[in-house]
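Okay, handing you the structure first.
Removed: one protein chain of the complex. Kept in place: all other protein chains.
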Amino acid sequence: MKNILTASQWDKKSLKNLFKMTDRMKSLVERRGGDDSLKHKVMTALFYESSTRTSSSFIAAMQRLGGSVIPITQGIEFSSVSKGETFYDSLRTLEQYSDVIVVRHPETGLIESTAPHIKTPIISAGSGSGEHPTQSLLDLYTIKQRFGSIDGLKIAFVGDITNGRTIHSLTTLLNLYDTEISYVSPTSLQWNGDNGDRYDKIEDVIHDVDVLYMTRIQSERMDKSDYDKVKGYYNLTPETMKLAKEDMIVMHPFPRVNEIDVEVDNDPRAWYFRQIESGLFIRMALLKLLLKPEREFKFSILKQG
Amino acid sequence: MKNILTASQWDKKSLKNLFKMTDRMKSLVERRGGDDSLKHKVMTALFYESSTRTSSSFIAAMQRLGGSVIPITQGIEFSSVSKGETFYDSLRTLEQYSDVIVVRHPETGLIESTAPHIKTPIISAGSGSGEHPTQSLLDLYTIKQRFGSIDGLKIAFVGDITNGRTIHSLTTLLNLYDTEISYVSPTSLQWNGDNGDRYDKIEDVIHDVDVLYMTRIQSERMDKSDYDKVKGYYNLTPETMKLAKEDMIVMHPFPRVNEIDVEVDNDPRAWYFRQIESGLFIRMALLKLLLKPEREFKFSILKQG
Partner (left out) sequence: MKNILTASQWDKKSLKNLFKMTDRMKSLVERRGGDDSLKHKVMTALFYESSTRTSSSFIAAMQRLGGSVIPITQGIEFSSVSKGETFYDSLRTLEQYSDVIVVRHPETGLIESTAPHIKTPIISAGSGSGEHPTQSLLDLYTIKQRFGSIDGLKIAFVGDITNGRTIHSLTTLLNLYDTEISYVSPTSLQWNGDNGDRYDKIEDVIHDVDVLYMTRIQSERMDKSDYDKVKGYYNLTPETMKLAKEDMIVMHPFPRVNEIDVEVDNDPRAWYFRQIESGLFIRMALLKLLLKPEREFKFSILKQG
């Protein structure tokens, strides 16, 4: 069984292979929109928490490879799957119809503990406040696309370091390479698990970084009075961008609230929409690897999962 | 960039081209169900207001041309796209995955003001109480199908002339031709923008018209006491139909409440279900024109948008 569940299941070699396939997917979409390589394959998109961005990305990815989708992505809170049936039973049911199941669930760790009991490949599209592995893969791919190599880069994460699962997962991947990581957050939103330098202001780091990774402060994960203290703490403007290097990039996992001014969108260093587009290519590559493994990937791509 | 946003972007020549393509789509569906001309293209259907009729029509249109669909059509009120993210950010995100975005939004004018900032073609599927351009195109196509030519026809609109956006948009298109338009409504539901004659009762006009265009009185756009005064004001029955010409047609944009008796459905002059079917053909034609423009349409089809 092969699943995509965690950032930590990847090593440098498997990432290299994945990114080679992702490059092929990017070129395929740009040249022809897609192909028929996953024809007659069915992907179930099972989202217990709505996430239009992630579910749409997976749906487009499957369809551009000629596959079909069972979309269970909207209003599932009200549906029978979530009532009176265990998560295990729902997956055991849906695997009878599907070649792969993409699943997001609000309970941290539930996907990881259930997936081993399911024969059909499972791709985690977000596991509570824990892992969101395809996000960190697309993040890393975006960086690789821009700089060619990851080694030697300086990356600063800005915002909610405590609750930012994309930050934690991407840190795991970046630590495979020789990178310098710093974390910029209000004191109340630091993260004990980090190994990087800590700062308070964007201005403390922006002149020096290759990647400025902005994140949203997640009001849903703290109480209102705490949120009021930190909301609007960071706001990247064209003014601030003047302090940054010419060849750096700004990333953001989206949605943004007001961390990045819309006017920054026109700056060529604003790479967050390209980052979203990379999500399509990464997910196409993952689907291809799970459903149509070719010789080159067969043995090397996945260490575990 | 090419968008479908308003009835006023069409002139007689571009309509002629559109209807020629629509005829081809009708014939295609009748002979073979569809083709593969939009294979590997992805359409996002993004409905901030549920509209099963319109969204289903677009979905079928794309699929009958071999394309794929990301369906964001149900329960979006509860989803992340509509929470904490601007409409602009949502469109900028979805365009990374899509070749065309079909969008309905309850805020009048928002689609029109945002579309110019998006690279991907946008088709408006309804913009608040304002434009619903594909509805007026399918209406006009239905009339053309029946009578061959629009010039010389007498059309009466019945019902809620104040709030009927389909009436306003279709009037715009009919005014390109030599037609005689009249409006039948309670005094409280007249429309200042009209140029036609005003009547109070269906019986005042039915003996003379080629097209009797019935509409629903929209309870959601007035308060209850006003609605109670006018609800059930119009009710087309087989009896009333005896007063109409042999070769006229009855249309309705649906849903109907009780403006038209179910018994009228069997009258060969009841063209409202054909009208709904025309929506499929018009939308196929529009998708084809935006996504696969052929030489004949390339320069002539769209004046602006």
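So that you can tell them apart, the chains are marked A and B in the order they are listed, and the count of residues begins at 1 in each.
We take it that contacts are C-beta pairs under 8 Å (C-beta built on N, C-alpha and C of every residue); 3 or more make two chains touch, one makes a residue touch a chain.
A quick note: this is a predicted structure, and the numbers were derived from the prediction, not measured.
Contact with the chain that does not appear here is found for just one residue of A:K26, A:K41 or A:H105, A:K41.
Among A:Q96, A:N192 or A:S225, only A:Q96 touches the chain that is left out of the view. Checked against the full complex, the candidates B:K2, B:R198 or B:R256 give a single residue touching the omitted chain, namely B:R256. Residues of chain A that touch the chain left out of view are 39-42, 44, 68, 70-76, 78-81, 84-85, 88-90, 92-94, 96-99.
Against the chain not displayed here, chain B makes contact via residues 32-35, 50-53, 56-57, 59-60, 63-64, 66, 71, 74-75, 77-78, 254-257, 262, 265, 273, 276-277, 279-280.
Just so it is clear, only the chains that are shown with their structure count from here on.
When the CA atoms of chain A are superposed on chain B, the rotation angle comes to 120 degrees (nearest 5).
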